[in-house]
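Only one protein chain is missing; all other protein chains are in place.
Our next item is chain A:
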Amino acid sequence: MSTGDTITLKVEFSGGLELLFSNQRSHKLSVPALVPKKYGDASSETKPADITFLIHYLRDNLLKERVELFMESDTVRPGILVLVNDTDWELEGEGDYSLKAGDEIVFISTLHGG
């Protein structure tokens, strides 16, 4: 894996979260395969892109409003479910899951009225 490689992913928002992302549920995007260990610090060591990186990347590149409804202390806000290829991210190592080409990552808010 060279530093120029990218990974293409499908990201989906639902349960009301899509409202923070231009009211668009499904997004296709490419992210670098290797990213700094410390988000935004190009001089730090690199690691394979993981979900923690993706969450920050989405905040800085796709999120349109009210960041506090999406993130809290370097991860998603409690009450947001994350699925990796339809599996609960709690079974996949949560933020440490290393992204692979073609992965589908779904973010669902449970915080909206029922």
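Assorted remarks:
Heads up, the rule we're going with is that contacts are C-beta pairs under 8 Å (C-beta built on N, C-alpha and C of every residue); 3 or more make two chains touch, one makes a residue touch a chain; residues count from 1.
The definition used in the following text is that contacts and distances are computed from a predicted model.
The listed options are "Cytoplasmic tRNA 2-thiolation protein 1", "Ribosomal RNA-processing protein 40", "U three protein 7" or "DNA-directed RNA polymerases IV and V subunit 4-like", and the UniProt record of the chain not shown names that protein "Cytoplasmic tRNA 2-thiolation protein 1". Set against the missing chain, the residues A:16, A:32 or A:95 yield one that touches it, A:16. Taking the complete complex into account, residues 14-16, 19, 77-79, 81, 83, 86-88, 90-93, 106, 108-114 of chain A touch the chain not shown.
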